[in-house]
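Please find one structure pasted underneath; my questions will follow.
With one protein chain removed, the remaining protein chains of the complex are shown where they sit.
Then we have chain A:
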Amino acid sequence: MNKWLLGLLVLILAVQIYVGIIINYPPTPEQLTLSASLIPVWGTRILTLVTLLVGLRWWVTKTNKIWGKNIGWLSGILLVVSPLFFGWWYLYPVEAIKVCLLFVGWKFMAYSFKLKAIVLIVLVAGLSLVSTEERSSIFHKLSFADAKKEANIRFDREDKLNDGVYMPLMVRRLSNNKVYVWYKEIVGEIIPFFDLETLFFQEVTPTEQKSIVIFYWVEVFLFGFGIYVLTKEKWQKQRLVLFLMLLAFINYLLLAKPIYLKLELTLIPISLIMGLGLTRLIELKKQYWAAGMFLGMMIVFIGYGVITNYFDLALRPSYWLDNRPQVYDFVYKNISQMEEYMGYHIKVTSLVGNSTGYCQYYLHGCSSSLLKMNGFDLTKERVESKTIYAGFAGEFFGAKVNNEVPPDWQDQLSRMGLVLIESLNIRDSVAYRYGNKIIIAVSK
């Protein structure tokens, strides 16, 4: 059985690498930061993938040891088939390193695990906090300032009612006080952790949010069955799964990144629970026809989910993946090819973050005094001569509340004395109010 599972694992990885080649997505800022923009992006990706696989090996062997049979293998396969796993090695090396370290910690975990548990909690919490410059929203809620403000707003609004239901002032104070509102804010940050839509149903995007698929929809039923199997295990084993969930929760609370990354560590315990479920189904299939049928359906639907989702990913990467790298990829690739404008000043947008890494990566050097990466606003500044402008439409024509780009933007560009070199429409509004169009234009 192990050889078959290993073969399946290799096949899935081959599919992922193939899809990655087809997509040929630009590097993310963290990939450039880690590689110091010195090595090709595929070098970073392969290194990240190897790191993950090494960690995965420890996960598989340790899990097999704790739980027996092939649970480690099955949970490993379920982990790897997830498009989020692809996202880890393809785009998010920092997250991949975090996961690998978690696997390392898991390897050394035993039933009595208090000290190791604390180490892992500190590790996950620490990496989550340092992986971005922004702070997670939970920190803004910890202070009473917002709560006090909201309590006052609520009180104020209620006072404005014309003929409201009478409530004694004491009761209103018990309801609208900063302590309770603070509790409300904190709980409001916690509840989204329990989000079945983001975890299991992103294939049909019910909330129209941007997110990579974490689990295929059919896996929710396997997860439910896995929960049943888990409840029959000994407390020591249940405790391990709960601990992994706790780590996932800490990561969710402290990480200031998109929701699918905030929920990323749930991939591990949930795939373990599903692995438990699958193993039990394999045992039961000879005894109960329903188990065999359910197992067959899971294999078919998960298998089909893999095919359809990776095909979808290959066809519309912009739909699933973060569009921000596309901005700087477009800008700097074009600038690097604009040899006839050598010696011109260059002004690059800064609306989607610091582009120094991209500059290093595409131009092999950013030290030129001609290059300015802090954006521009041509509604306020004068158009300078012999300057290349690369930015969002709103930086040329003004930010619009509805994110619009003027229909006659090309004419406007000409009237400003600029010559259009290239433009690109991106799918997502990554710089809201500034439009989804990136323009590179030059004033001669």
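Quick note on the criterion: a contact is a pair of C-beta atoms (placed from the backbone, for glycine too) under 8 Å apart; a residue touches a chain by one contact, two chains touch by 3 or more; residues count from 1.
Just so it is clear, contacts and distances are computed from a predicted model.
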| item | value |
| --- | --- |
| Candidate names "Multicomponent Na+:H+ antiporter subunit C", "cytochrome-c oxidase", "Glycosyltransferase RgtA/B/C/D-like domain-containing protein" or "Sugar ABC transporter permease"; UniProt protein name, chain not shown | "Glycosyltransferase RgtA/B/C/D-like domain-containing protein" |
| Touching the absent chain when the full complex is considered, from A:Glu30, A:Asp195 or A:Glu395 | A:Asp195 |
| Option from A:Val119, A:Leu174, A:Ile299 or A:Val419 whose C-beta touches the chain left out | A:Leu174 |
| Sole residue of A:Pro206, A:Gly296 or A:Gly417 that reaches the chain not shown, by the stated touch rule | A:Pro206 |
| Residue ranges of chain A at the interface with the undisplayed chain | 154, 157-158, 160-167, 171-172, 174-176, 180, 183-184, 187-188, 190-192, 194-197, 200-201, 203-204, 206-207, 217-218, 220-221, 224, 227-228, 231-232, 288, 290-291, 301, 304-305, 307-308, 311-312, 315-316, 319 |
